[in-house]
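Part of the complex only, each chain left as placed.
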């Protein structure tokens, strides 16, 4: 049996009819606004090369840890899903087998955002009209595969079709940004910029840290063995990114800890870091100091700072050893902001010309720490519901738990934060719908006027992200 | 004045009419499915002996710390409620006086699940038709007392009337399971199995630990003074339980800490434990190691492992000294899972042939830790909302906070976890209604199809518990 696939126009809107009607109108007013994606993990070479995506499995399963972690959690091996292989290592038959295996387990996603994103991609991007099941898997594979061979499904064509006004990728300071240069030189009108993510050269526990810092020195022409040279090198690469259009930095630290140490303490820490003779506590202190230094540089060069703390990366030891990073085994941990950020805030917290956007994986901090902080400090803004919480219920909780204390104007619109390119319109669509639903409730409970809700939905969709990220 | 008692057919369903209609249909499809109770604390001797329950007070008040803690919190003394007395020590007049005292305070339960469970028991189990108040207390007492004297209210008759397909009790490894044997030998068709709860022989801080371990040695014929003998003894008793139908173990540790120590470290800890010369930290480490050992044994004997951490037991010192354990003074504390479980998960986390069911009293871990863990590790499943959270709002939060990341198939249906036998159908009824309400919202917001919701409600009610607990 093949069921019809048709996303309902009212999806995600509250059932109560007055609320739904208002949600519909609010959503309609922003449904066609361009997508601004200021933070994500797509590959800029897609847009530089504009080569076709290899096949459905490579496009939709292999890079999407949201997808394969769920199958893995139910006993499907990563090997059987082709994780760790490249398209070249897989025969078309193998890719098709993996797709069918995925289809067979598609019911596992019921009630999850992955299901909503995937159905959107299937119907709205690829025009499929039946539900994905084991029996339609072959039809799906063929159809998507055919699409991918056509011009309209090349990365740039999709970028345009998705109505993307701007897309930010994320790169290491060591990255020459060749793809970004190539995009710019190509004359294509699509705006793809980078964000400066210095983890490999500022986290002493990052694989290859010492070599990375050496390379940073070479790239920048600075002596990165001295603290001042090291800072100049970091600033030099920020300028390199900024010149190519980047407007932000991004920091994926384990915690939100910041510090304000003396230069001699910093030099001593750097010495230990480069010799890889650091305790875990010293490495934490090093990273803490880096955040404060990055804030100082932001005041100089105007880059907006993003902090994404609280993920225990690569929690599954054997999966990490066999398959590497980003395999669905990053697990959130309790995160503290109030004491952790104080050193940085004592220094720069009152500067309205500095922007630090805070994210969290620990929802207990929304109302307790993040909203009160953002509702006071001029430099702080709240990033949207992140990662596991980038979902209908997660977005609802974010709004309900932060709005009353931080207001809506201390938030920065939506981030899709994805490496799954075709899911970008799906994710922004969910965010617009959930914001419409939230505002509709405020209207129908007479907490704001309907005209205000119309102003707000546009701000949440478009204006706030542009101003917060200086786009 | 006596108000009519009549549970509404739509209780717990959302008010919005489309949602309510779908919830009704979903609920109707599972309302008559048999009850599977894989985890609880009823007394197997009830079913072995099949003796009448003594009186209303003994049945419904004395053993139910949910009930008397609320009265106690409002200044009713435990003595006046007969806590700590046996039916033989109480005259019928005294039991009736206690019942009336309870009735006089029945309004305290407004808005609590106890109120819903009790009203269900009154109406559906005992056929009462007026609301319990001080003035109907006598009528209640007489009616229930009469019922209890009849054959239809003997434990086995109720078990059958409650449509219980399977009921698991919880026993210590030192328990000979005589009642379970008696039930089996009696030829009665009711299926009552045990679960292996080793706290008395694996927690060095448990009352009588050293003597308990000695007894364990005798029962198993092993030398429990050596680590290897101690482990063999624990495994031996697991086999004893398993042979009598048990399919699971249960662990009520203070934290979720696990460990992976060398044999010599384990022997040293055991030596100290048996001499009762342990620090609190060493006792914690001992218990942590035990969890990893239990996981190893589960891989051998197939018993499903349950972890119930995070309760500060017997928080009220003087109540504990005067009245003992389980007197409503167990208070949840903050609980950490991500770092705590890593030693065990590093060892066995990727084994799909091992099942570890996690419970929590700390709802802040649902979306932050438990759902991400269960949405990745093949061995992990999420137990239902537990204890204080086994309530309409608690169940709703459980679904809203875990589904999007862990999905529904990494959960295991409902546990009633009760020692209040007559409340079992009431509790399962609440769970079925709340799942119906949750799924109805997903349908009406067009997040899943109605046909899917019908499949899911059956899975959540019946299929998942059978497969997760290997029943």
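Letters A and B mark the chains as written, and numbering starts fresh at 1 in each.
Methods note: a contact is a pair of C-beta atoms (placed from the backbone, for glycine too) under 8 Å apart; a residue touches a chain by one contact, two chains touch by 3 or more.
Keep in mind that this is a model prediction, so the values were computed, not measured.
All together, the complex described by this structure holds 3 copies of its single chain type, of which 2 are visible.
The rule we apply is simple: only the chains that are shown with their structure count from here on.
Chain geometry summary: the mean Cα position of chain A and that of chain B are 40 Å apart.
By the touch criterion given at the top, residues 14, 16, 18-19, 336, 338-339, 342, 345-346, 349-350, 352, 364, 367-369, 371-378, 380, 400-401, 403-410, 441-442, 444-449, 451-452, 455-456 of chain B touch chain A in their complex. Against chain B, the residues of chain A that register as touching in their complex are 3, 7-8, 10-16, 69-70, 72-75, 107-113, 115-116, 312, 315-319, 328-334, 361-364, 388-389, 391-394.
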